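Note that one protein chain is taken out, while the other chains of the complex remain in position.
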Amino acid sequence: MKKLINDPATVLADSLVGVAAAHPELRVDHENRIVYRGTPTRAGKVAIVSGGGSGHEPLHGGFVGLGMLDAAISGEVFTSPTPDQVEAATKGADGGAGVLHIVKNYTGDVMNFEMAAELSEGVNVETVVTNDDVAVEDSTWTAGRRGVGVTVLLEKIVGAAAEEGLDLQAVAALARRVNDSGRSMGMALTSCTVPAAGKPTFEIPDDMMEMGVGIHGEPGRHRVPMAAASSVAEQLVAPILADLDFTGGPNIVMLNGMGGTPLIELYLMFGEVKKLLDAAGVEVARTLVGNYITSLDMAGCSVTILKADDEILKFWDAPVNTPGLRWGI
Amino acid sequence: MKKLINDPATVLADSLVGVAAAHPELRVDHENRIVYRGTPTRAGKVAIVSGGGSGHEPLHGGFVGLGMLDAAISGEVFTSPTPDQVEAATKGADGGAGVLHIVKNYTGDVMNFEMAAELSEGVNVETVVTNDDVAVEDSTWTAGRRGVGVTVLLEKIVGAAAEEGLDLQAVAALARRVNDSGRSMGMALTSCTVPAAGKPTFEIPDDMMEMGVGIHGEPGRHRVPMAAASSVAEQLVAPILADLDFTGGPNIVMLNGMGGTPLIELYLMFGEVKKLLDAAGVEVARTLVGNYITSLDMAGCSVTILKADDEILKFWDAPVNTPGLRWGI
Amino acid sequence: MVDVSIPQLVDWLSRFRDLVTENRAYLTELDSAIGDADHGSNMARGMGAVMDKLGAATPATADELFKTVGMTLVSSVGGASGPLYGTFFLRFGTTAGAVSQLDAAALSAALHAGLGGVLARGKAEAGDKTMFDAMNPAIEALDAAIAGGADVAAATSAAAQAAAAGRDATEPLVARKGRASYLGDRSAGHLDPGATSTAYLFTALAAATA
Partner (left out) sequence: MVDVSIPQLVDWLSRFRDLVTENRAYLTELDSAIGDADHGSNMARGMGAVMDKLGAATPATADELFKTVGMTLVSSVGGASGPLYGTFFLRFGTTAGAVSQLDAAALSAALHAGLGGVLARGKAEAGDKTMFDAMNPAIEALDAAIAGGADVAAATSAAAQAAAAGRDATEPLVARKGRASYLGDRSAGHLDPGATSTAYLFTALAAATA
């Protein structure tokens, strides 16, 4: 395992030291592993709180700041934070108007945030569980779909809505609408290496790739032969378009890197995705190309498409000032 | 070789298609492989033009936009662009007030930009050659030091100066002052793979790393045993501090990723670097942590320190709106 | 019938800690195949924290003991296994009550309560390829042994065997809960990591009460 770390056991703590050093405008609670904005939540503003396992940076800590999250809680690598961490963030971020929990749909995340909400007496908590990954079939008999790329777009959009003064019910309703309007699909060329595991999560030959991966270095739904970027784009876009109709209005499209794939390839992939969307009559109104929700050093990418409308685009375009996403300010 | 590409021969062209699709606010000259701002250079504003081989993204194309570059020229992967490409960008970006060429000190870049300046009759061209890499000993008998991380900071700072209306001589003088005030040092855990070469540029065992690498996937000055992040930070920071005195004033510090190293490690490394700078009495006034000047999919990082002053900090803080760096707007 | 004392219950936890720590890499390897490569770290971190806590001060009654255990797991593990094992021990303690020893019936009742906690949190059913598939048969076997007149040692030994068999039976299953469910058919052919750690839980119980 080749990593720039001191000790697999202290990766998260050491990295948060760097976050605090690099971002004096944020406040890091090292004990509870929470990144807060530098100033407390404005009285009357709904607080937006998210979190999950580490290893997906800049998600979530890199999205704390004006116009996006009020607090982000980090668990160990790929391990949901614990209820008391989430409870601390919930109480710490509440500005009296309640707290929205943004939770990616993984059993661990859902359970730990659920317990935290139970513990957070006195705070009005609403929860949105993102589940946008079309690689997984939706069913009430299973854990359902994973929450992936839509989480990034949702944090931006509801962050702006909260900033504008929408109340908790309205913010939560918007969050659910955004989640329902977005779909994602991911793929990997390589596995990642979890520091504590010390070796790649899976082995894969040079001529194969994994289609339908999530963001935890897990194998995907299918192992298929390596293919040209144009074909990879098709394998990502087709299941998304088959799952929801994105025509007839503007969309926000994210081409996300898994952490180990350089920008030159991500832009190349976006070019291929754009061609397919143009051909399918899917209007691309806003784009995001880069590493936003990653899986440590995994090579690969994912595509997220979100059906937008005037309200969603207004909140998307609103100012945001976080380490990972910044504009208008 | 596992890459999200169609064909090693079309990587650059295909990637520029994606850049154009993702950034309608920019204009891409696909024939000459130039990324321009969407609107022509304001009459009377010095145009800032840079370029070099591809594979360092977001450098340089990702730094085109208000407050930074007016045009960026891409060569093939790790290969300087040709004089006629640079000539086209120089003439295309000139707003009548002349053009500053920002050239990283590599023989190919220097020669091709030199020939371009000769070809660009009628345009007032000044050139700054960045050479901030302390891994290479400075000498008039050799090609001298490589231009690396300082290039990013310089493009931001002189971009702001040009925006403010400084004339070509003043912008060029500032550029040279910034270059003289900055130093960098890089390291790699792995090689990168040049698409046309199809395999890693060098092999390196799991228990070794390369110290003193540049940004072209080349081996470094020394191969040393893998070490903890704290020791890596020391091996990067010590030669920088030995080369120039950074105490007694504010500094801008960049912890840059080589492309294949995830953000969680880069923040961790920044934390280690910050401890060393604090101990050495080096004031960190501004920071940048992330992938800014990369070497394809190489795993590793570099540290850049730039001695600043009120003028440099003012230009650093000025609004910038590019795909790779954005604030204040 | 011999009762299970507080020291024996602590020994159970200590042996469980030893087993997940020794088999940390193995549990993580199982989780690499169909999960996210952290189950070994999670369990070793959690049980390490539990034993540190108990080392500082061991409660004298079962309710307090297992409240400490459950809370420590909940607040140190995270992921799916933290709330699941945490809730297991919390409910185990509540049902065991403020006692300093458990007879076979009380042990069974506490284990049933723990299992109920896992079900309440995780909503898994038999055959979903989770820790439930080791835990449920283990408790059934314990009950059957007790009903058949076995003492605690024999009953926990039967439970350990049934847990191991339940663990082994997860191999061919296609997961329907937890992270492995995302793999669809590819989850078949691998042991479930949580069922494997649960088998250690009952091995440890059998050894502590032998």
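In this document, chain identifiers A, B and C correspond to the written order of the chains, with residue numbering beginning at 1 in each.
Following the convention adopted for this analysis, contacts are C-beta pairs under 8 Å (C-beta built on N, C-alpha and C of every residue); 3 or more make two chains touch, one makes a residue touch a chain.
Just so we're clear, the structure is a prediction, and the values are computed from it rather than from any experiment.
Considering the complete complex, the chain that is not shown touches B. Considering the full assembly, B:216 is the residue among B:216, B:307 or B:326 that touches the omitted chain.
Contact with the undisplayed chain is limited, among B:123, B:197, B:313 or B:329, to B:197.
Check B:60, B:146 or B:274 against the missing chain and you find that the one touching it is B:146. One of B:102, B:117 or B:135 touches the chain omitted from the figure, and that residue is B:135. In the full complex, chain B touches the hidden chain at residues 53, 75-85, 106-108, 111-112, 115, 133, 135-137, 141-143, 146, 194, 196-197, 201-202, 214, 216-219, 221.
Here, only the chains that are shown with their structure count from here on.
Once the centre of each chain is set as its mean CA position, chain A and chain B turn out to be 29 Å apart.
Look at where the CA atoms of chain A average out and do the same for chain C: the two points lie 32 Å apart.
Shared contact sites, meaning residues of chain B that touch two or more other chains, are absent.
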